[in-house]
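One chain of protein is taken out of this complex; the other chains stay put.
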Amino acid sequence: MQELIARAKELLADGTVARVIGWKAGDLPYNPEPAYFEKEEDFDDFVYNSFCGANLSKLMIEACKLEGKTLVCLKPCDTYSFNQLLTEHRVDRDKAYIIGVGCKGKLDIERIKKQGIKGIKSIKGAEITDDAETLTIDTLYGEKTCAFKDAMLERCHVCKGKEHKIYDEIIGESKDTKDAERFAEVEKIEAMSPEEKFAFFQKELSKCIRCNACRNACPACSCRKCVFDSTKFDSQQKANVDSFEEKMFHIIRAFHVAGRCTDCGECSRVCPQGIPLHLFNRKFIKDIDELYGEYQAGEEVVERGPLTSYTFEDAEPGIVAERG
Amino acid sequence: MSIEANEEFKPKIVAFCCNWCSYAGADLAGSSRLGYPADVKIIRVPCSCRVNPMFILRAFEKGADGVILCGCHPGDCHYSTGNFYARRRMTMLFSMLDYIGVENGRTRVEWVSAAEGVKFSTTMNEFVEKIHSLGKNVRLGDLRCRN
Amino acid sequence: MQRIGVFVCHCGSNIAATVDVKKVAEWALKEPGVVHAEDYPYMCSEAGQSKIQAAIKEKNLTGVVVCSCSPRMHETTFREAAERAGINPYMVEIANIREHCSWIHKDMEEATKKAVILMRAAVAKVNLNTPLKPGESRVTKRALVIGGGIAGIQTALDIAEAGYKVDIVEKTPSIGGRMSQLDKTFPTLDCSACILTPKMVEVNKHENVNIYTYSEVEKVSGFVGDFTVDIRKKARSVDMDKCTGCGVCQEKCPSKKTPSEFNRALNTRTAIYTPFAQAIPNVPVIDREACIKFKTGKCGICEKVCQAGAIKYDQEDEIITEKYGAIVVATGFDMIKLDNYDEYAYSQSKDVITSLELERIMNAAGPTKGHLERLSDGKAPKEMVFIQCVGSRCSDDRGKSYCSKICCMYTAKHAMLIRDKYPDVNVTVFYIDVRTPGKNFDEFYRRAVEDYGVNYIKGQVGKVIPQPDGKLLVRGVDLIDNKQILKEADMVVLAAAIEPNKDVRKIATMLTASIDTNNFLTEAHAKLRPVESPTAGIFLSGVCQGPKDIPETVSQAGAAAVKAIGLLAKDKLMTNPCTAKPDELMCNGCSQCANVCPYGAISYEVKEINDHGVRETRRVASVNSALCQGCGACTVTCPSGAMDLQGFSNRQILAEVDAICR
Partner (left out) sequence: MYKIAMDNLSALFQKIAESNELYLPIENCGQVNYGVWSEDADVNIEALKTVKSPKDAFFPQSENLYRCDKEEKKISITPAQLKDQNFVVFGMKACDIQGVEVLDKVFLSDPVDTFYAARREHGTIVALACNEPEETCFCKVFGIDCSDPKADVATWIVDGELCWKALTEKGEALTDAVKDLLTDDSAADAKVEEKKAEIKDIVEKLPYMGLSLEGWGSEVVDEKFDERFNSPVWNDLYKPCLACGTCTFVCPTCQCYDIKDYDTGHGVERYRCWDSCMYSDFTMMAHGNNRNSQMQRFRQRFMHKLVYYPINNDGMYSCVGCGRCVEKCPQSLNIVKVIKAFENQGGEK
């Protein structure tokens, strides 16, 4: 982290960049927030630890409109999002100075709390330099421990790899965290009967409060005005008025990002109701891989995505029924 | 026994037809007097690629029991490539509907050329029959509309 | 709020017999925005249109719904009528209650209910319609004719005569097409070459005509009035300007083993060749696959013997890009492959031939110099059997479902010519039906039977069995006498089905012209617009549209020319106003829409956008409405819905959906 701060200060001082987007320490052990750093003294609060899960690439849409270059700290998975934004002309490469930061897996405070750990005073083992396998948590109700792996965000278990896909320089080391199959959960649902599938999603989606956190955090959902905020489709809704609208919103959201979603996992991370929203996007990714050839959005800057291209021999929509 | 239980199920079926092939195919079915159930109502669109998945979901929301999209055969699109995009989009949409547990017979894509009046008619007959076998659409219906 | 008038047509009894039209009009009055509704026996008639116009004026209508036949039939009629009464034509929508309702339903109540719903959907749409104004686009005063057969030649000549420039692109080294391979023509029996060659010369000489032989259309972009076409001029290896057509190179060429395409591979040609003596241009090409110089680097004889110095081994393909206002497709036909008809022993015996091969055999410039003889042993035949409908009118997928139309007549011609020239040859024709609808056609056929003693047997041939002595045993049935027939023949001639040229699908795709399952190009309307493709600016000439004989081809070629001339005569065209339109306030500038646009109509500009006082300079999509054809691919790709299609807007379609589902 010190190396990162030193380098950021240096680039700020020599005028290479006008500002830095990174994370600022929070007021609790686990809630650092994305922040802009413009002066040397701002860096007193700069932090980069295992709770810095937020994907900063989307902040670059606004940052690119500002004077001068912006230094942005991107984790390996965040760089896919940045590439996708570049593909869609939403960010300007020339206005960005990308420091690829190392990643040893990011933590999900919800998962820690799920284990009955509350009244948290401090957490040891979340520093990026630590290689601790266990988190030691001091709480109002005594000291608790939790395995690092058990506290990891879902996305880190199915990590796409620790290679930065776009960067100006890389600072910090990474550690492989993948220990699960990316499509295992999707396959599990696919194997269910229609009734089971319907019950599963009905239950999960009934929690949705239409806060739009998934949409607003999503780097692919970068529309200036979302269809669900506009009158263009008469789809403008602020609340789910019935069970259909929960589904409509999530199906359409997944459809709109199909072929563009990098599977960064922000939607599931930010959902206040813990809905596994990545299951929608990952289903499309799996379908695209299977039907139109392996494709990873954001791997590189490309002109056409899977849904803006075609081949003569593409599968017919009837394949859905045939696959059963 | 309630009266409703005896009432024959009259499905609501929306058919989106591209102007150049399928709508003309439907016209040909008409001029050839090739019948299909009156449950099918056709909406004319310039091309199958004009059909937004939101139109289909909206139809279900408003009480449709089945939605079918007809376009030119792949390679014969009046706009040369429209149906290729429609094909991928609909494959994705149908797959998602299947994934969340909606019976996959409620949606269908069929390529019908302007010369295929017979195909249009048999397709519609088959589709209506399929919807009859699936019954009323409850999984994608809007609760607000039902009351 | 719109003021909508609903007009329900009886279409005589076509609609009124199944749909209670009065009720539809009654229900219409209950719909939001509807201030007027009436029914009338024939809305499309002068009187019907006057009713619409009167109502527009009296009731101050802003929108019109006509419940009638398909919009493909009379949408334009009603839109024009409304326009004459002072409202924008795009404020008119049609509810198709004939093709989609009265004609397919029998129950009056059911059909009426459906008609009401279709009417509602149309009313719901019109409530959201906005006046649209067509744009204008320029017309390039030049036509392209693809194919240099008799159809292409005639079309080009007619267009050229009207004073417009026209280019012919012909794939082979010479114009002339199938007709140049024919010996005589029915029903007059005049010599094909004698009537074709003057046409070829005429078109070649015409100052308005430019011919690209040995060339192919490579790419087409643009739209009616303004097509841009890339033409690949294949390397001829001979300088067109220098070559005098003396023919010495062909005499001296040592590579002589290539089957002659012109003579249907019945004999061979040299590597440097002109397809036939009267070829236009009379400039040979080098077949690089056969040429020794190209294959081994040695030889070069032609270059040595050419006094004009016209041989150019290093010539390369050339791409010519030209703009056209109209394109006529005249790609013609070929005979089907007979692989699926092995029972006729075509591949086993040299003496089983196709009719087109017989044409070459009968032709003085053909492989046998016009002598009728067996290709196996050169002997004169005594018994000849003609088998009709080989691959035509086929009920399974071995052949074609359609009638090839020309075979009955040319077989009568062949039979007659043979009987005339070789009276000792017996001619038997096995047929399913003999079809002779055409001026002097039946008379012609009857002459063959009555005057020339051709033996017509109604029945099919099951098998042709080559015998050890070289004869052919033909096994068939006579359906009239209901008996098996076994006949020994010396030669068997197969009337193979014709099919569109195999390249036509590729061309149709480039032109975005629709094509049917048999690869015939589809006409805009089977009866009323038979020489136009549904794609504006594309016209159809000759067999590419369907089987036809020479006089029909020539008349269709003329008709296509007239349509093309009608287009070229205009200075400007009204463009379809139903084009895509981006909402700049919402556009992300993500480029996804441009990726799916088949016309390259979407570009991007960086400009200042004022969103309710918030100004920002950013990248937004912009649609060239002259290029946009209104397919709507972009509207679905656009995630925010910033891109919408005028005339088929999201809200309009949703309103129709709602109206149908409510």
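Every chain is named by a letter (A, B and C) in the order it is written, and numbering of its residues begins at 1.
Definition applied: a residue touches a chain if its C-beta (ideal position, glycine included) is under 8 Å from a C-beta of that chain, and two chains touch if they have at least 3 such contacts.
Note that this is a predicted model, so its numbers are computed, not measured.
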Which is it among A:K225, A:K286 or A:R323 that touches the chain not included here?
A:K225
One chain isn't shown here. Among A:Q115, A:Q273 or A:Q296, which residue touches it?
A:Q273
The listed residue (A:K69, A:R215, A:K232 or A:H278) that touches the chain absent from the view is A:R215
Touch criterion as defined above, residue of A:K149, A:K175, A:K188 or A:K207 at the omitted chain
A:K207
For chain A, which residues lie in contact with the unshown chain of the complex?
26-28, 31-36, 54, 59, 114, 118-121, 140-141, 203-204, 206-207, 209-213, 215-217, 225, 229, 234, 236-241, 266, 269-270, 272-275
Note that chain C touches the absent chain at residues 30, 32, 611-614, 658-659, 661-662
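Everything below uses one rule, namely that only the chains that are shown with their structure count from here on.
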Taking each chain's C-alpha mean as its centre, the one farthest from chain C
A
Give the chain pair that accounts for the most C-beta pairs in contact.
B-C
So what's the Cα centroid distance for chain B and chain C, whole Å?
30
Could you state the distance in Å from the CA-based centre of chain A to that of chain B?
36
If I count partner chains per residue in chain A, which residues reach a count of at least 2?
227, 233, 307-308
Residues of chain B that touch two or more other chains: which are they?
52-54, 58, 75, 81, 85, 89
Which of the residues in chain C end up touching chain B in this complex?
70-73, 96, 98-101, 103-107, 110-111, 113-114, 117-118, 121, 505, 509, 512, 514-517, 522, 534-535, 578, 596, 598, 629-633, 635-637, 645, 648, 650, 653-654, 656-658, 660-662
Touching residues of chain B toward chain C in the complex: what are they?
12, 14, 19-21, 23-24, 26-31, 33-36, 38, 41-47, 49-55, 58-59, 62-64, 72, 75-82, 85, 89, 113-115, 121
Parts of chain B lying in touch with chain A, wherever the complex brings them together
52-54, 57-58, 60-61, 74-75, 81, 84-85, 87-105, 107-109, 139-144
